[in-house]
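Left out: one protein chain. Kept in place: all the others.
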Amino acid sequence: MEWSIRLVASASIVVIFLILLFVMREAATLFVGKSATTTQATSTGAPTADLAPESYNPDAEAAPASTEPDVYNPEAQDPAAAGSQGEPGAPGQFIYASKNPKYPEIYNPDTGLLPTDIDEVVEETASADTLAEQSVLSKLGGDAWQPVGEIPKFGVKPLLIGTFKTTSIAILIGAPLGILAALYVAFFARRRVREIVKPAIELLAGFPSVVIGFFCLVTVASYIQDVTGAPYRLNAIVGGIGLALAVIPIVFSIAEDALSAVPKTLREASLALGSTEWQTAYRVMLPAAAPGVFAAVLLGIGRAFGETMIAIMATGNAPLSSFSPLEPARTVAATIGSEMGEVVWGSEHYGVLFFMGVMLFVFSFGLNAITELYVKKRLIKKFQGQ
Amino acid sequence: MAKDLPLKIETHDFSFFYGAKQALHNITIGIPERRVTAFIGPSGCGKSTFLRSINRMNDLIDGTRVDGHMVVDGADVYSKDVDVVTLRRRIGMVFQKSIPFPKSIYENITYGLTLNERRSKSDLDSIVESCLRRAALWDEVKDRLHNSALGLSGGQQQRLCIARAVAINPDILLMDEPCSALDPISTGKVEELITELKDTYTIVLVTHNMQQAARVSDFTGFFLMGSLIEFDRTRTLFTSPSKKETEDYITGRFG
Partner (left out) sequence: MQTSSSSMPLPKRLIGFFAVMIALTAAVAVLGVILGMVGSFVSNGGGGVTWTFLTEFPRNNNTEGGIWPALAGTTLLVLLMTILGVPVGTATAIYLTEFAKQDSWFARSVRFAVNTLAGVPSIVFGLFGVGFFIQFMGNGLDSWLGTSSFGDGSLLWSAATLAVLTLPVVIVAVEEALRAVPRDLREASLALGATRWQTITKVVIPNAVTGILTGSILAVGRGAGEVAAILFVGVTYSSESIPTAVTEKFMHLGYHLFVLSTQSPDVDLTLPLQYATTLVLLGLTFLLNLTAILIRSRLRKR
């Protein structure tokens, strides 16, 4: 009996390996030359072959392509896709009626089109042949993410910038709020208050991320635009706030656990030395729980960069290489989420998306390994000496 | 009894309640200044509760209540205008288990000092040294002041906690079974330390160890079931107790 239950218990380990194996296996199509034979097509049925032969021109992109300095440089103008916006559920289109009609929030990943430059598309001249022959890795190192078009460009840099941007905002907002709220609940709140506040904040962890994304889309976005006057209704700040809402309950509950786990005797010893409750909380308890609080932030980071739905719905989802928080951003996870449904399975684009999945997996694995192997040891060491 | 000595701590009909349960019954006692006063008694007799009432550590427990008077330096500790923080700065406390903060040895000593004021580095350095010397710990730790205090042995940790309490320069030191978790050699060192410190501080010591009380204290009080049965000079109490319960206890008939 024992061996069979042991076998089932190993499922978690097996799953970890399977995830790595099978996500990598799909990504591997990138590296075995299969990519050359596949063509890019989308399920919207927009025949890419009919597109005007516009291709990537590094010079054109380097120079300001239009009057708007921060315009996303479109690679292909696809009237068919633009026209198909009328179809409900046409994949990959993220439309939201803007308060400011000058900037309709439309980004179509199929065309890589941002609304502002619909009329300002710069004709680009070809360097197609050279690009098609580039190795996969050098393509991933490119500066632009325009996966659909005659010459698809898979530069992950804008996606990494977008991920970095939104994750940073989420952590800058979410970590202090989560930690301070935990501090309040653990040390300052009366027991009655604690018994209400703690489960209430933990309930936020159960909010589906689409719900948080929706809230950001309809409420937070308008509010932020009113306050900042940002040109784009959906931008990295709105996305970052959304991600922060996902991060807060995680940081809160882990930090609260860590703070409550600090021996009560330390508090007594500190108070007996004539320190106040707040001095005890900030100078003794918080430092004593520091490894746990650090772990809370790490896991918060893991949640923020891996979160998909909020990132798709609230960031504006445009792959800009801009660090400005008031401009849209597109994260790695959101890219997978919004494009996976439209790719031809087995194509190069498909492989690239899986490759990014491997990246996400490896990163989250690393974060978890750090918390498990390093932080927990530190915590134990801290209370037991040596 | 000790009518000739100035009293540091006095109580009159002091009672203490955990919710509905009365833990201390009408304790009236006068604890003399700059002497070591020990409280003995079986576990659960209230001696620790009494000790923790002096610096109001029992305030931290929900649902507790006091009755009567607890007077330190002529002022009632439980009167409304008393600032508990200030009170605790004047009354140092050493606990049963050594509780070093998870910080360096140096930071453990300076913690209480830097709570309310800035002090120069050289100031702190000299206080750390003098406190550690007083606690007879200086020679053992002077080369690793900035290492974690958790790396010290149990006896060293307890002496560090005494040094830490001494650093804020209190008048009174409360010690709640400070040696119960220590080996005999460390216990000897701590006892030696107590004897040295009594010239400067009023020390109140709770112990379950009668030999310890006999060795280090000048006065001894015997607690039983929340009442102070007898309080006298240590020698008198141990050689010719006036109460039957005290005699039974010190001769080992119970407890």
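Of note:
Just so it is clear, A and B label the chains in written order, and each chain counts residues from 1 on its own.
The definition used in the following text is that contacts are C-beta pairs under 8 Å (C-beta built on N, C-alpha and C of every residue); 3 or more make two chains touch, one makes a residue touch a chain.
These numbers were taken from a predicted model, which means no experiment stands behind them.
Between the chain not shown and the residues A:L140, A:L159, A:L183 or A:I237, the one that touches is A:L183. Within the full complex, the residue among A:V218, A:A261 or A:I380 touching the omitted chain is A:V218. Within the full complex, the residue among A:L245, A:A258 or A:A289 touching the omitted chain is A:L245. Residues touching the missing chain, restricted to subunit A, are 1-2, 5-6, 8-13, 15-16, 18-19, 22-23, 25-26, 85-91, 93-97, 176-181, 183-185, 187-189, 197, 199-204, 206-215, 217-219, 245, 248, 252, 276-279, 281-282, 299, 302, 305-309, 312-313, 333, 336-337, 340-341, 345, 353-354, 357, 360-361, 364-365, 367-369, 371-372 (touch as defined at the top).
Note that in this section only the chains that are shown with their structure count from here on.
Between the Cα centres of subunit A and subunit B there is a gap of 56 Å.
Residues 55, 57, 60, 62, 85-90, 92-93, 95, 97, 99, 101-103, 111-112, 115, 148, 150-152, 161, 164-165, 168 of subunit B are the ones that touch subunit A when the two sit in their complex. By the touch criterion stated above, subunit A contacts subunit B in their complex at residues 191, 263, 265-276, 279, 283-284, 287-288, 382-386.
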